[in-house]
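Take a look at this one; I'll ask things after.
Only one protein chain is missing; all other protein chains are in place.
By written order: A, B and C. Residues from 1 in each chain.
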Amino acid sequence: MKATFFLFFMPLLLVAAIFLLLSKLSKKIKIWTPERIMIGITSYLVLGLTAFLYISFFAESKIQALSPSEMKQLEKKLEQIQKYDLENDSSYLTEDYKKKTWALKYEGDTLPVIVNGDDSGSNYIIRMRYKDNIDSGQAIVTYYQLPVIIDGIDLSDKIPLPNVYMEHNELFIESLSEQQVNYDRIKPTLSILDFNRDVEQEPYAMDYPYSNVLIIDIPRSTVLEDSQGLVQYIR
Amino acid sequence: MQSLTNISLKTIVKKQVKWKAKLYISALSSLVILQIIFGILLSSSGSTSGYGRGNLSVKFSIYSLDMFLIVSAFWAFIVAILFTTKAYRIDDLSVISSRTSSAIANIFVMIIYSFIAVIIMISTFYLKVLEILLAEKQSFIIENLFISPSILLLCFSSICLFGAIGLLLGTSFKGPTLIKVPIILLLLIFISLVSINLNSLMMLPNLIISVIYLFVSVLCFCLTIWIADKSEVSRK
Amino acid sequence: MNIIQCEDLSKSFGRRNALQHVTCAIDAEKIIGIIGRNGAGKSTILNIIAGYIKPTSGSCKVFNENPFNNIQTAANMIFIDDRLSFSDYLSLEDILKFGADFYPNWQSELAYRMLDYAGLDLTAKHQQLSKGQLATFNLVYGLVSRCALTILDEPMNGMDEAIRTDFYRAILKEYLAFPRTILITSHHLQEMESILEEILLIDKGSVIAHAPLDEFKEQLISLSGPSDALADLLSETEVYAQTIMAGMTSAIVDTSKLFVSEDLLRSKGINISHLTASEVCKYLTSKEGSDIDAIFD
Partner (left out) sequence: MHVHLDSTTPIYIQIAEWLQHEIIADRLQANEKVYSQYQLAELFNINPATAGKGLTILLDEQLLYKKRGLGMFVATDAKERILTKRKNEILTKMAQELVLEAKRLLVSDDELLVLIRKTQEGLK
């Protein structure tokens, strides 16, 4: 749609605008001598240069886009993580990724887990792990945020945390309502070209499933009741 | 008998370029205004792309050079056609000139103006960036502040190409019918060929695209001179 | 030396023949009046000489070269008519600088003096001038460029009487100061007659006459006298026009075909009078038997 718009509608609009403008300009000729126009254009260019200098000196953007080589590295790392996960090895979840911990209390030996979410909680990877040094009747839920890179931007901080709580002796995991994040990207290239080339080249956006991981640590005595089948065991 | 003045084509073209570059300047001021209207005021962003990821939806507003280039290219096309219209052509007759010298001078002016148009384009781009920066302090990402030379060359060659097509079209309209028809057909074939192969064209590296554009521009320029050489003056 | 040489020159626009088999040669450094009715082909031949249009057939040589789209012709030729135009951005003063930059023989000082004399405001824009002012400015532009071939197409159009006389004198003085070939067309042959050396009369796309002014004028002669005395005489020569009124006939006849001495005519009571150049033009170009009186008969 966008391409059609650009190719057909914009030219017409442009042509009309340019003609209108040129005819208007030729009538106002008395004020606008070539010298004055030249001064006008030069000052406009100087203005642009000033803007450029201002941006390059004073505007350190807080958000940095990752370079392709950095992305490659990250990708490798995430692939490894996937491997660990498949082998049910939790050792990849280091302190670096830890975002939040919930300590929850429950009664009895069973802990039903209910995941609420708009699309049945598929936002999260939920893993269960037995731990020896936990008192019975206590569960520790830890949220790990692995890197989320979209279009070279690390969005790990922007992903909303789930809501984890106990009610009626059941563990509820709820994802928060959808969150919208807007970014203005300054990209001094031609996006028509980039867009077309991206179709065949490897995707720039890294959409990786293993990024939001919830670990439920429970004592060995407890049985985790998972009626939705979303929770997997992990060492 | 007094001796006749001997003036080379080169001298005349130089003088014509000098005066035309100055006298056609309103074309450039129109570009500035167009860039401000279309680039800064009208467009919120060049393009947007959205990603949904679970309960996070990300919207990227991408500010690229596209809009600025499209405006410049169309501007070049129309300005080039205007250069070949009656008002400008008749002005040429008031001084030493031939249609050939006028056509060559127009081509040079078009090339100079294309170059300035690129600078105006960049200038507008940075002004736009500044505007975003002042408006949205938090959420903007500068991927790269410097425009790569290959992109600059591509912009220049695109503007040049549109200008060249405009000049060729405008000149062939005034040329002999015998030439007019095939040239317009040729242009149509060229445009349709390009639009069919647009995708594969865009896959080429910037530099190659630029070279192709410049090559076609030069071809158009040569045809323009050739037609101008054969054209009569029509003052109707 | 001929600076313009046309041989069998024809030009047609579509089906209309603007020029038909014109052969003529124009000498250097003469002031030549190109006379013809509207649509006779004056502009066409001037446009060919200026190199603006291409003849359909035949050849035209200006300065021994084909003028069409020729930069050498352009460098030595200036074509002044009421369609001369300049960029909207140029004031008259700028235009003078503009011209000076191109024409090597440009007379800047003279241009300023002439414009001052004509009372033109140098800061004015060309397209803001009135018709007469425009013509004045264009003529000045054409004169001070001092091109070897100066073509003035209706240069005095719209000028008022007083300034017209001044500028004919200006043309003559500029010509004396810097002899060049000047081709002038005008509807007012009468007032420019004295400065012309030759006349080139064009009618219906052909050159009818090309002669020094005096010879041209002597081509035709007006005879008037008693009808019976003239009748015999007229039957022997070519008569261009004739009016009979109350037994008196006056007729315009071709001088070259009149083989009777003036004395003899006078003794028969026939009066001989010379014609003005514009009268000669009128009779040479009028159609057979065409007469405004005929319409009212």
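Here, contacts are C-beta pairs under 8 Å (C-beta built on N, C-alpha and C of every residue); 3 or more make two chains touch, one makes a residue touch a chain.
Everything numeric here is computed off the predicted structure, so don't read it as measured data.
Novice: Report, in label order, the displayed chains that the undisplayed chain touches.
Specialist: By the stated touch criterion, the chain not on view contacts C.
Novice: Looking at the full complex, which residue from C:G58, C:P104, C:G158 or C:P212 touches the chain that isn't shown here?
Specialist: From the options C:G58, C:P104, C:G158 or C:P212, the contact with the absent chain belongs to C:P212.
Novice: May I ask which residue of C:Y141, C:Y168, C:Y240 or C:Y283 touches the chain that does not appear here?
Specialist: Per the contact definition at the top, the residue touching the missing chain is C:Y168.
Novice: What is the set of subunit C residues that contact the non-displayed chain in the whole complex?
Specialist: Counting only subunit C, the missing chain is touched by 30-31, 168-169, 172-173, 176, 190-191, 193-197, 212-214, 217-218, 263, 266-267, 269, 273-276.
By our rule, only the chains that are shown with their structure count from here on.
Novice: Would you mind pulling out the distance in Å between where the CA atoms of subunit A average out and where those of subunit B do?
Specialist: Between these chains, centre-to-centre, one finds 39 Å.
Novice: Let me have the rounded angstrom distance from the C-alpha centre of subunit B over to the C-alpha centre of subunit C, please.
Specialist: 46
Novice: Go ahead and note the Å separation of the Cα centroids belonging to subunit A and subunit C.
Specialist: 84
Novice: Which residues of subunit A are in contact with two or more other chains?
Specialist: Residue numbers touching two or more other chains: 26, 29, 34.
Novice: Which positions in subunit C touch two or more other chains at once?
Specialist: Expected reply: 89.
Novice: Using the touch definition from the top, list the residues of subunit B that touch subunit A in their complex.
Specialist: Touching subunit A: residues 22-23, 25-30, 32-34, 37-38, 45-47, 49, 51, 53-66, 69-71, 74-75, 78-79, 82, 116, 119-120, 122-127, 129-130, 132-133, 136, 138-148, 151, 154, 199, 202-203, 206 of subunit B.
Novice: Please output the residues of subunit A touching subunit B within their complex, sorted ascending.
Specialist: 2, 6, 10-11, 14-15, 17-19, 21-22, 25-26, 29, 32, 34, 37-38, 40-41, 44-45, 47-49, 51-52, 54-56, 59, 61-65, 117-118, 122-123, 148, 150-153, 155, 158-160, 175-197, 200, 205, 207, 212
Novice: List the residues on subunit C that touch subunit B in their complex, please.
Specialist: 1, 28-29, 47, 51-54, 63, 69-72, 74-76, 79, 83-87, 89-90, 98-99, 101-105, 141, 147-148, 178-180
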